[in-house]
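Missing here is one protein chain; the remaining ones are kept as they sit in the complex.
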Amino acid sequence: MGLLLLWEVAARVGWLPEFIIPAPSDVLIALWQDRENLWMNSRVTLIQAFIGLALGIFLAFFLAIIMDVIPWLNRALYPMLVVTQTIPTVAIAPILVLWLGYDMTPKIVLVILTTLFPIIISILNGFANADKDAIQLLQLMGANRWQILRHVKLPSSMSFFLSGLKVSVSYAFVSSVVAEWLGGFEGLGVYMIQTKRAFAYDKMFAVIVLISLLSLFFMGVVSYIEKYLTPWRFNQKKKIRGEK
Amino acid sequence: MGLLLLWEVAARVGWLPEFIIPAPSDVLIALWQDRENLWMNSRVTLIQAFIGLALGIFLAFFLAIIMDVIPWLNRALYPMLVVTQTIPTVAIAPILVLWLGYDMTPKIVLVILTTLFPIIISILNGFANADKDAIQLLQLMGANRWQILRHVKLPSSMSFFLSGLKVSVSYAFVSSVVAEWLGGFEGLGVYMIQTKRAFAYDKMFAVIVLISLLSLFFMGVVSYIEKYLTPWRFNQKKKIRGEK
Amino acid sequence: MLSIQDVGFRYGDRQVLKNINIQLQKGETVAIIGPSGVGKTTLFNLIAGIIDAQQGQIELDGSKEIKGKISYMLQKDMLYPHYTVIENIMLPRIIQGESKKHAQEHALELLDIFQFKEWANYYPHALSGGMRQRVAFMRTAAFDRPWLLLDEAFSALDAITRRQLHQWFKNYREKMGWSSLIITHDVDEALILSDRVYIIKGQPGEITFELPVDFKGFDVEKIIFEPEFIEAKRQLLNELKES
Amino acid sequence: MLSIQDVGFRYGDRQVLKNINIQLQKGETVAIIGPSGVGKTTLFNLIAGIIDAQQGQIELDGSKEIKGKISYMLQKDMLYPHYTVIENIMLPRIIQGESKKHAQEHALELLDIFQFKEWANYYPHALSGGMRQRVAFMRTAAFDRPWLLLDEAFSALDAITRRQLHQWFKNYREKMGWSSLIITHDVDEALILSDRVYIIKGQPGEITFELPVDFKGFDVEKIIFEPEFIEAKRQLLNELKES
Partner (left out) sequence: QASQIEFILDWVPNTNHTGLYVALEKGYFEEAGVEVTIRRPPEGSTTELVGLGQAQFGISFQDSLATRLAGGLPVTAVATIIEHNTSGIIAREDSQITKPVEMEGHTYGTWNDPIELGMLEHIINNEGGDYSQIELVPNQADNSIVGLANSMFESAWVYYAWDGMMAESQGVSTNFFYFRDYAEELDFYSPIIIANNDYLANSPEEATQVVQAIKRGYQYAIENPEEATDILLKHAPELEGQRDFVLASQEWINEAYTSNPEQWGYIDEERWNAFYTWLYESNLTEVDLTQESYFTNEFLGE
């Protein structure tokens, strides 16, 4: 809060560089005046972010699971995953467009690539940190790899997963915005470049504020679902349906 | 390996788009022929990545620790950290350059911002997951917040930290490359744009391959230091100096 | 028949067990006692196949394939914190491929016998130490296999609860045809439950003493005050003390 | 004097303890026995201030400030897995601000007394159950505070080791002026170590019986075969059994 005030004053008095840092009040005004444009453009970006994040989470679990069950796949996929993170998007932009077209697909793919990685790394780390004795006991019961995964590794990697998820959620929206620089007609990313090109930095900051708020909101949601993903850490007793 | 071969064949036979996806052999040749340029430009990028990563790790620990010891700081800083992740670099590039100049500083700042986040989130998650009973026992011994941190929370967040570190290490080099797009005359990022402009996709891919190899190498290093950061998971006994 | 022949084991360069020979006939209960850290749990881990014997052989009915034929109750309770009491007890049968419904029915039966039904839906962290141990015991019973390894199965229980479990165990092993190897640090328990007591002692641990016992006929309530029992106990304690 | 007055506690809507009254004089050792799950550990947690009493009062020498004056050995050993045996034992003193060197010297003394020196640099996961418990006990002794809470401190130990620890404890508490409250499920142990035995029973747990004992003069080795001892034991067991 105090920071915001300081910023406002600094901008008004002219301490800040021209054009590129608007006063917070200007940003707020832009946010309001431009709400229709923002809303329209948000839609695409949000959809991309959601689909990308959802598929990213899904794929992360899927890959982590098969990488755990099939050890050689782990050795093969792990480096490939790292490599996908080390390729600057802009460098391969034409390839993506060429293969996936101009629509949402390549952007969703980028969001998936961004959000999948922190999650899969944390799940795999969670698997590796599962209690060895707990696994041994399960093996004594006659459990196969799959059952060990199901009954020990997955539940005990939940905290790790949440840690990765928080990172991924923070990335989901901004990566959806950045992905739009691949080209397209709609979306906050497109809007952002355009406003920048037109020296409408207040509008550009309005976009940034919007993304930040969205990201913060969904970070909050993650903290909230933490209780549902690891109920044993928060409750003495499991609620059973039909019980009062 | 098999994939590489397939790629080579595909490129040679012409299944892949010409020009923008060179054959692996061409990339290798470029890697070799261009070794001097690559080497010279790598230096800057590597230094940025290292300094950024090192400072990122350091800062992540520092912030995580003070956020743990001073609860209200946690509430204040956590959202701010998330916000830093939701601002597209390109949007604030001019601000960074204006404030920090053209040299390595703004690029290092970007690497720090990139690498700090996954680490701090995982450390904080590690803190939150520390055994409640272990903390209570320490409190019974009379421990203050700081001692609890030192003796329980930090050691037990090591696995989480490693998970975050793996993500950050994967990001460090590419973020150093991308940061160079802020402007500058040296570095793999600068070189990459130039090669792209010069329509030398084989050289551009050589850069990508180089970054990937570096990232993979340092991921390996992280797996290796895992043993040193959590020795209790790998050894029965602590090696004491002077003991055979 | 479970036969352990000349088994030895070393952790790193520390020899923990040496020349262990034990035969467990079908239907028998054999107790193992010995000082803390001598290698009793290690022996069980060897039998269960969690670790591999470096010397000697372990065979069950002439076969080295032991995994899957033995129920093992670990010394630490190892309840799965993310599962409730009943889910923990259902787990062995779910793993063995039984339907959820059947596993649940069976778990409820066990919970009934042990008067533990009201705790069925609690998570382990809300249980007391002795309650956790009883859940672990029920879970081991749910393995439903004829060979049992019980490592300090009753150590966290008060005298009365323990006596009830002893009684239940004695009845049940006959009914189910269980053959068990039990580790205990309670000499009374060893005498009450077993057909034979082995003492493992020394560094590395070796079997130094073997005592056949038969207090099956006695009432569990009174047994400990019987002179024969007291004599056997004194004998074992003396043997343990010598070093 | 540690005085527990009319203390009660409920977890959620389940009343666990009710009307608990215990007075522990300086230098005394008082034992608490009772069925598993009755609330003994909960009582200790209340005294230590880990949880807050919802009814009644707990005072130490007339003050409600108890934290920092009591050493507490938890029922589960709670060794820190990332610290070696000696580091675990040094911890209480390091926390209390002692220098690393002093804490280490003191830990080495304790390790010496308990013949545990050779394990000093091992991590807890490489120890057997009983060994872990001994380390936890040493760590509790290292707290170096006059009031002790021992929750099943010797439960994982074999008869001989346990007897040695009993002997050591008896000597030490005099030397150090310890006043202790001990929870045990072993009636023998309660009788051997304490000046008074309380039985907590029922749901919610209440003190139903109090037995002053004095077997201090006896030799620990022989005590359990003494008629007076056996009589006291029979009395306690009977009281426990009734419900």
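A, B, C and D are the chain letters, set down in written order, and residue numbers restart from 1 in every chain.
Simple rule for what comes next: a residue touches a chain if its C-beta (ideal position, glycine included) is under 8 Å from a C-beta of that chain, and two chains touch if they have at least 3 such contacts.
Everything quoted here is computed from the prediction, not taken from an experiment.
Contact with the omitted chain, checked across A:58, A:185, A:217 or A:234, is made by A:185. Across the entire complex, the residue among B:28, B:69 or B:98 in touch with the chain not shown is B:98. The omitted chain makes contact with just one of the residues A:37, A:105 or A:235: A:37.
In the complete assembly, the contact with the undisplayed chain comes from A:198, out of A:3, A:66, A:80 or A:198.
On the side of chain B, the interface with the absent chain consists of residues 17-20, 93-94, 97-98, 102, 181-185, 190, 193-194, 196-200, using the contact rule stated above. As for the chain not pictured, it touches chain A at residues 17-20, 33-34, 37, 90, 93-94, 96-98, 102, 181-185, 190-191, 193-200, 203.
Going forward, only the chains that are shown with their structure count from here on.
In summary, the chains found to touch both chain B and chain C are A, D.
Centre-to-centre separation of chain B and chain D, using mean CA positions: 49 Å. The multi-chain contact residues of chain B, meaning those touching 2 or more other chains, are 236. Touching of two or more other chains is recorded for residues 11, 76, 126 of chain C. Those residues of chain B that touch chain A in the complex are listed here as 17, 20-21, 79, 82-83, 85-88, 90-91, 94-95, 98, 117-118, 121-122, 125-126, 129, 159-160, 162-164, 166-167, 170-171, 173-174, 177-178, 181, 189, 192, 196, 204, 208, 211-212, 215-216, 219. Residue ranges of chain D in contact with chain B, taken from their complex: 48, 50, 67-68, 70-72, 74, 76, 78, 80-84, 91-92, 95-96, 121-123, 125-126, 143. The part of chain A that touches chain C in the complex is made up of residues 133-134, 136-143, 147, 151-152, 155-156, 158, 230, 232, 235-240, 243.
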